[in-house]
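Shown next, in C-alpha cells, is the structure this report addresses.
Missing here is one protein chain; the remaining ones are kept as they sit in the complex.
Letters A, B and C mark the chains in the order given here, with residues in each chain numbered from 1 onward.
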Amino acid sequence: MLNVAVIGLGRLGRWHVMNLQKIKYINIITVCDYSLEVARAVATESGIPHFTNNVDEIMNNEQVQAVVIVTSTNSHYEIILKAIAAKKAIFVEKPLTIDMKESLLINKEIEKSGVFCQVGFMRRFDHDYVEAKRMIEEGAIGKPLYFKGISRDPVAPDLSYIPHSGGLYIDLCIHDYDLARFLMGTEVQAVSAFGCNIKYPEFAQYGDIDQGFTHLQFVSGAAGDIEGSRCAYYGYDIRTEIIGSEGTLLIGSTKKSNVNILTKQGNMHEIIPAFPQRFETAYVNELSAFAEAVMNGALSPVTVEDSIKALQIAYTATASFKEQGKIMTIGH
Amino acid sequence: MLNVAVIGLGRLGRWHVMNLQKIKYINIITVCDYSLEVARAVATESGIPHFTNNVDEIMNNEQVQAVVIVTSTNSHYEIILKAIAAKKAIFVEKPLTIDMKESLLINKEIEKSGVFCQVGFMRRFDHDYVEAKRMIEEGAIGKPLYFKGISRDPVAPDLSYIPHSGGLYIDLCIHDYDLARFLMGTEVQAVSAFGCNIKYPEFAQYGDIDQGFTHLQFVSGAAGDIEGSRCAYYGYDIRTEIIGSEGTLLIGSTKKSNVNILTKQGNMHEIIPAFPQRFETAYVNELSAFAEAVMNGALSPVTVEDSIKALQIAYTATASFKEQGKIMTIGH
Amino acid sequence: MLNVAVIGLGRLGRWHVMNLQKIKYINIITVCDYSLEVARAVATESGIPHFTNNVDEIMNNEQVQAVVIVTSTNSHYEIILKAIAAKKAIFVEKPLTIDMKESLLINKEIEKSGVFCQVGFMRRFDHDYVEAKRMIEEGAIGKPLYFKGISRDPVAPDLSYIPHSGGLYIDLCIHDYDLARFLMGTEVQAVSAFGCNIKYPEFAQYGDIDQGFTHLQFVSGAAGDIEGSRCAYYGYDIRTEIIGSEGTLLIGSTKKSNVNILTKQGNMHEIIPAFPQRFETAYVNELSAFAEAVMNGALSPVTVEDSIKALQIAYTATASFKEQGKIMTIGH
Partner (left out) sequence: MLNVAVIGLGRLGRWHVMNLQKIKYINIITVCDYSLEVARAVATESGIPHFTNNVDEIMNNEQVQAVVIVTSTNSHYEIILKAIAAKKAIFVEKPLTIDMKESLLINKEIEKSGVFCQVGFMRRFDHDYVEAKRMIEEGAIGKPLYFKGISRDPVAPDLSYIPHSGGLYIDLCIHDYDLARFLMGTEVQAVSAFGCNIKYPEFAQYGDIDQGFTHLQFVSGAAGDIEGSRCAYYGYDIRTEIIGSEGTLLIGSTKKSNVNILTKQGNMHEIIPAFPQRFETAYVNELSAFAEAVMNGALSPVTVEDSIKALQIAYTATASFKEQGKIMTIGH
C-alpha cells in the first residue's frame, strides 16, 4: 500500500481523491486545502482519517509517502520544492509551472535528489493513445512522417482566468505538444504559430486568442500541425492523426455513447461535452501508474523533463505568434 | 446501338427513360403509354422521335430491338408474351408477375423461344452489392453461413395499393430473397414467416402486415433471417449482412451524404429518404447491363428463373405466415 | 460501508473481487471457494483478511452483510436459500438457476423474507443501455414498436459445457430477453424460435445449436427478433435496436478502441474480442448499484422476478424450437 496525501481540493483535486480511492493499493491518509473547511468536508465525506490546511504538516508527516499536488499552478513551485526536501514521491497536475526558470530549477532539484516526480499529462494514459503508441512501436504504420492534432474546447474559460493562463499555446495546445513528442518518438526542432480571435474578441486585450495554430518540424524530418480552439460550440473534440510511411492512425471520436438515434432529422449521436467525460479513465490510470511506479521503484512515466520539453514548444509557439508566425528553432 | 421502346410511363417508367438516355449505346426510338397524352409529353420533352398508346404497334415495329416494360404488374404477363412472339429482347420491372402460374408459363415460353429476358432486381447492380459479391467469391469471408437482411421503408404505400400488392413478403421482402440467393450462392429450402401490424392496423383487413419476419434455411446448411418493415419513420434503411466461416460482411449505410453536422444536439447526418436516392446508380447500371448483354448475345444477368425462385420463397413465406410460422419447404 | 463475502472464486468470481475493491463503500471481509487453496490465494493477493471453503461459515458470520454468489449455476439454489435464511443481502450471477421450479421457489422465499436479491444482468448497467433507456423514457423515439437484438460470441464454449448449459436460448439469448423487457417496457406474450448448427455440428448430439433465432410478440402489440450466435469468428458483437413510432435507437459498436489504422488494405479498427472488454464498466456498475441499493434500503434493480420472466421466455423459445418454431404463448 502507498500512503498518499492530496494537496489542493478544488474541483480537480476532489476528482483525484475519488479516483485514488478506486485504486486498491492506494491509501489516502490525509488531505490538505488552504481552506480548512473544505479539507474537513472532503475528509469527512470520503472517509479520510486526517485533514489540514498546512502543507508543512503534510511534509513533516512521516507516514505520507507520496503527495498529489492539485493546487493552483502558481503555487506548484513552492510545494514541489518542499516535497523534494521531504523526500515525498510527487504527482503534480499539469502544467508543472508556466515559468520556464522555475521548471528548470525543479528539474535540477529532482535530478539531484532522485525524488520521483510525475506530471499529469493524462492523455498518455488514455486507452486510445496507449493503443496508438503500441501500434506505432510495433511498426504498424512504418516511420511516422506527420502529426496532426486537433483540440477543441466547447467554451473558453472565464475572462478572469485568461491573464494568468499563459495563453492558448501554454494552457491548451501543450497537451498536443506532449502527445506529438510521445507518439512521434522524436523532438520538435522548429515551430511557427498563428492565431486569432474568432469568437472571443475580449481575449485580445490580454494578448490571448481563441483559435491557434502551430506548425511543427521534428528532428527526424517529420512535420506536423496542431489546431487549438476554444470555439467548438458543439462539444469537446480531440482528434489526433499520425501519417506514417506505410499507414496512418486516426485517434479519437466525438461519441458520448454508442447510441445513435434515427429520426426524420437524421442519424445522430450525442457528443462528449467536456474533458472529464473524455478522459475519465485516463485520470484513474495515471494515478494507478503513479502508485505502481513509486512502489516498484520504477522511473516516472511522465518526467519533469517531458514537461519542460512541452513547455519549451509552447513558449516558442507563443513567441512565434507574437512575431507573425516567424519560424523559431528550439535547442536541445 | 440498341433501339429500345419503353412501355409504361408512370413515375418509374419516366425514370427509366431518363436513365436509358445516359447510356451511350442505347437509342430510345419510341415510347408507349395507355394514355396517348402522357406518351406524347414524354416523347416531346425527352426528344424521342415516336410515341404510341398501342403496344402492338411497338411489337410490329421492326426497328425496335428491345422493350423495357414498366407497366403495372398485372399487365406484365400479356405484354411479355407479345414481346416473346415479336422476338424483342425484354427488360421487365420486378416483379415479373405475382402469379406463380403466369411466371412459370413465361419461363416456358422464354426457354422455348430463346428470347432474352431480364427482370429488374436492381440491387444486384448496386455498387455495394457488386463489391460484396466479388469479396465473397474471392473467399474473403470463407464459407457463407448466415444471411441477415433488413429492408425498411419510411412509410407504407397508400391503403388502396395494398389489396393488389401481393402482401409484404411478395412486394417488399422479395428483394432480400433475391439478394439471399445472389450472395449466399445456394438455394433456400425452408421458410418460416411471422408478421404483425405495428403501425398500420388498417392493413389487417386485407390480410397484410407492416412488419414481417422470415427465417430461412439454405440447401448448404446455412441459415438466415430477414426483416421487412413499412415502419421506419426515419428514412429508407437497407442493410445486409453475410456471416462467413472466416469473416463477415456488413453492407449498407443510412447516410444521405458524407456531410455530418455537429451542434449542441449532437453529431448528425441526414438519412437516405427513399429507394430512388439509395439505388440511383443501380437503376442505370441494370439497364446498361441489359443493353450490353443483349448486344453481346450474353445470358441475362437476372433470369426469369431467378424471379421465379424469389417468388417461390415469397409465396412460401406468405403461406407460413398464414399458418402461424409453420416451417415450409420449397422443392427445387 | 457494506461488508461483503464473495462465494465462488473462478474466473468471474475473481473478476468480481477486483471490481468490488474499486467501490469505495464496499469492504470485502471474506472470500469462499470449495478449494481452500484458491480461497487462500485470492485473499492473500487481494489483501482480504479472511477466507474459507465453508459456505456455512460465511452465513454464520454476523459481520457479513451481503453475499456475492459466483459459484457454478447448479449450486445457486442451495446457497441462495442459505443466504435468505441468514438474512444476507444477495447478489447472484446470472442465471439465477436454469430450473424454473427452483427459480419460483427462490422467488417465494424472497417475497416471504423480504431479503434483498439482485441478479447479474449486467447489460442493464452498461453506459450505452442506460442512455438508451433514458432516451426511451424521455419519449425520444415515441412508442417502442420493434425490438431487434443481436448477440454474437466469437467462439462457442467447450463441448463439455454444452450439456449443462441449458442450451443457446437459456445460456446466451437470455441477455436479450432481459434487454427486450427492460427497454420495451412491456412483457413478451408469445415466442417462436428456430435454430441450426452452422459451425458446431457436434452440439447437435445434445440437442443444442450454435445459431438461434427468436421472434417475439409483446403484450403492447410490439414485436421483435433476436439472433444469438456462437459463430462470430471476428469478435464479440452485441447490437440492439428499438424502432419507435417517431425514431429508432441503434445501440452498440464493435470498436475495441477509437483508433483507426489506414493502410493500403483499407481503414480498419480492431474489434472487441469478448464480453469482459465490452462490459468492463457494467460489471463494476452493477456491484456499485447493488451496494447502494442495499445500504439505502432500496428495491433491487434486477429482481428475481425479472430473472424468472427472462427464463420463461428462454424456456418457451427452447420448447418452440423443439416443435419447429410453433408460436407459443407465455402466461403472466
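One rule holds in what follows: a contact is a pair of C-beta atoms (placed from the backbone, for glycine too) under 8 Å apart; a residue touches a chain by one contact, two chains touch by 3 or more.
Model, not experiment: these values are computed from the prediction.
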| item | value |
| --- | --- |
| Contact residue for the chain not shown (choose from A:A85, A:I198 or A:A274) | A:I198 |
| Option from A:K82, A:K148 or A:H269 whose C-beta touches the chain left out | A:K148 |
| Selected from C:S160, C:Q265 or C:N296 as touching the chain missing from the view | C:Q265 |
| Of A:L81, A:L104, A:C231 or A:M295, the one touching the omitted chain in the full complex | A:C231 |
| Hidden partner chain, residues of chain A it touches | 142, 145-146, 148, 152, 192, 194, 196, 198-199, 211, 213, 215, 217, 221-223, 225, 227, 229, 231-234, 243-248, 324-327 |
| Residue ranges of chain C at the interface with the undisplayed chain | 233-235, 237, 254-256, 262-271 |
| Absent-chain interface as seen on chain B, which is shown | 1, 18, 21-24, 46-47, 127-128, 131-132, 135, 140-141, 246-253, 255-263, 270 |
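Following the convention adopted for this analysis, only the chains that are shown with their structure count from here on.
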| item | value |
| --- | --- |
| Central subunit by CA centre of mass proxy | C |
| Euclidean distance of C-alpha centroids - chain A vs chain C, Å | 38 |
| Interchain centroid distance [CA atoms averaged], chain B/chain C, Å | 42 |
| In chain A, residues with contacts to at least two other chains | 256, 262-264, 270 |
